[in-house]
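Missing here is one protein chain; the remaining ones are kept as they sit in the complex.
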């Protein structure tokens, strides 16, 4: 069985992003980039399935600039077998475009299971997995906290508001990961070295049969702003005052 | 005036202390011929400069000739110590701190085959496990002599300008009298609690007669030996009350536990992975019971816990002793509201373990501590700004980057992994050792503050380095595990890293062949043993894990013994053969004549690392110095100026395990002493 895992290169989760003064976006100069944490969980899950003997091959795919190869190497160092880089240069690819590219890669690779992170921590869209699943007309198991795979189906325990929901999907299927699915392993130096030698295919959207019109951005970003600043803290005197502020001012109760 | 509880002054009799943070008595083993000379003075002066309220010197300054130091302690039984003490106290006073000293007679906690070869003495014949000497049972003239020795030493300390003294009563002679376990004497010094305390009160009286009532005298003592039939907490509280009522004692410096074994000592002074401030509440109880000024130290590594200790009234003065080895300027940083810049003590306990093994206290990740005469704690700016490229973001590379950043250089660090840390991050994979990652986190935060640039996920090739147009290139790439040490069957063994990183799942019946003797071997063994597997640790040495050292060994042993690990010393793994799923280990011995075959399902070889030095050798021909580092300049503290290739484009240096397998301290020291002059 083959598993395809989509990985995205994003700003490292430890980085506190700064909004550019001109409102044109966030400042990414010299900022540490990493594999999207949810995608890292996706890679870990796929590698565990392989280690458990349920999967023969783990293929990674990343969509973005040539630098996304770094992200593929991180996943390869964790134990994936090979990578596919779909180079979209500096084009901003939205979830719908990514889903279309992944659809082509999926048709080409014919995996039984595609695992993605539930969302990327840069745009926080939480759409790609569901969109890919729709385009392939496959079942979807999103926000997974547990995945049990057998030959013909996958049972996914999903984190939903208020608890867990378990669904059984017939293969092929799409699964997206939530934080509690697993704890990704440490990519050791010997494995980083081995990963250097693993194959990475480089493709363009055109080579996958997608024209510019298929993947061009649909949304127009008007501006990017700092969120409203945290107000200077105040001291309250009584519990009643505190509860009142939390209910009526902060709106968190 | 700050409201920070830690920064409030404290009045101890006539002595005004400028804040609440002290270093409790400790002996870094820096004396020269038993005297506190230049190195000793520089060490304490730096901490006084850093703002500490009081530094207490000399864990265990010896009052008698039959209390020879086990490691290098101050010999306060000599009159010649006085002028040296004067130099020390002057240097500390000059920076506004107070200074006191601890006096002791070690009793049985030493050896007879040292100094004057006098028999060691104790109130019983019971041997102390840690130092192994069978003591002479004290007789009357010994006791009289030692009481006088204490008074003489106290007088010398007063003459040397000390602000006070404390007497040691945990594990040393005074406590050997107190504890029922080590006192077989009949009256007047043995038997009842009154009798067991008689020696201490005789010593206090003799000291008071000599130094007067004003001079500050305190007691550092165990209030609970935490040992079957040892001194109980009830007795500890009773002793606390009697010390208070005697009027001869000005402060209580509270300790809890016993130190006659390595595990006991480690519970008194807990290390990495053990709970913080485990005895603080106990110290607070004694303060509440006696109303005396109370000091206390025992793994209070962070300012928040220290602040809590003082704010909650558990102690009057809080000891941050090991924390000050890591950062001598803690108080200055609190005052300047730069707490986040405090270099964190990670509890690696390299300082204490190094006293016994290596003869001097060194901080695992501050190579300037104890080397104040040659290594700066505040890095001076360089006169000329240079471009540095550093390959590798392990401890060596990050220290080099930090120091270069402090010097004002432009610094780019290239790192193969997605995260910094190198072997330290590997170490921190074990829950018990995760505090180690602060070594990396602190440096990353400092590097960020200093504008150091990082490129992660970059397996640097020579071209990547040269593309940066550097003036200085530092290769800190570390190494990869070296397991190729058998005469045959190397392909059947795995490394400790494979286990620690999780790359290879532990087997069921595992041999760890450890001839490096460092943490990695035990760490892997611990991970495997915890899965329920059978583990045998084998070493050709006479003792296993010699590089791990006494107190660091304690938590490993507690786990490994409980999991029934086998320790096999003086045997060597020669070769491995694979037979189906079974690995046949051919075992010999350096003593000769042994050829055994034993079976396992997994064999791990711990044998250090082989340097990852390809990039160094690729760059070498293009460098000005052809990689040469002048040892004279390195040791003298001057800038490297070797020119072997005038057409070279940059200076090239190699540090840390990229040179040869050593340890974290060596890697950091390599970096600091090279880069501070570049």
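For clarity, chains are labelled A and B in written order, and residue numbers in each chain start from 1.
Simple rule for what comes next: a contact is a pair of C-beta atoms (placed from the backbone, for glycine too) under 8 Å apart; a residue touches a chain by one contact, two chains touch by 3 or more.
Simple rule for what comes next: contacts and distances are computed from a predicted model.
Asks: Considering only the chain that is not displayed, what protein name does its UniProt record carry among "Pyridoxamine 5'-phosphate oxidase family protein", "Insulinase family protein", "Electron transfer flavoprotein subunit alpha" or "ABC transporter permease"?
Replies: Options "Pyridoxamine 5'-phosphate oxidase family protein", "Insulinase family protein", "Electron transfer flavoprotein subunit alpha" or "ABC transporter permease" narrow down to "Electron transfer flavoprotein subunit alpha" for the missing chain.
Asks: Based on the whole complex, identify which of A:33, A:169, A:195 or A:210 touches the chain you can't see.
Replies: A:169
Asks: Looking at the whole complex, which of B:142, B:410 or B:441 touches the chain that is not displayed?
Replies: B:441
Asks: Touching the absent chain: which residues on subunit A qualify?
Replies: 11, 16-17, 19, 26, 94-96, 99, 121-135, 137-143, 155, 158-170, 173, 179-180, 217-227, 230-231, 233-237, 239-240, 242-243, 245-246, 250-253
Asks: In the complete complex, the non-displayed chain touches which residues of subunit B?
Replies: On the side of subunit B, residues 2-5, 275-278, 281, 302-305, 307-308, 311-312, 339-340, 434-435, 437, 441 touch the unshown chain.
Just so it is clear, only the chains that are shown with their structure count from here on.
Asks: Using CA atom averages as chain centres, what separation in Å is found between subunit A and subunit B?
Replies: Using C-alpha averages as centres, the distance is 43 Å.
Asks: Which subunit A residues qualify as touching subunit B in the complex?
Replies: 30, 32-35, 70-71, 73-74, 185-193, 196
Asks: Which of the residues in subunit B end up touching subunit A in this complex?
Replies: Listed in rising order, the residues of subunit B that touch subunit A are 416-418, 422, 425-426, 429, 453-454, 456-459, 478, 480-481, 495, 497-498, 501-503.
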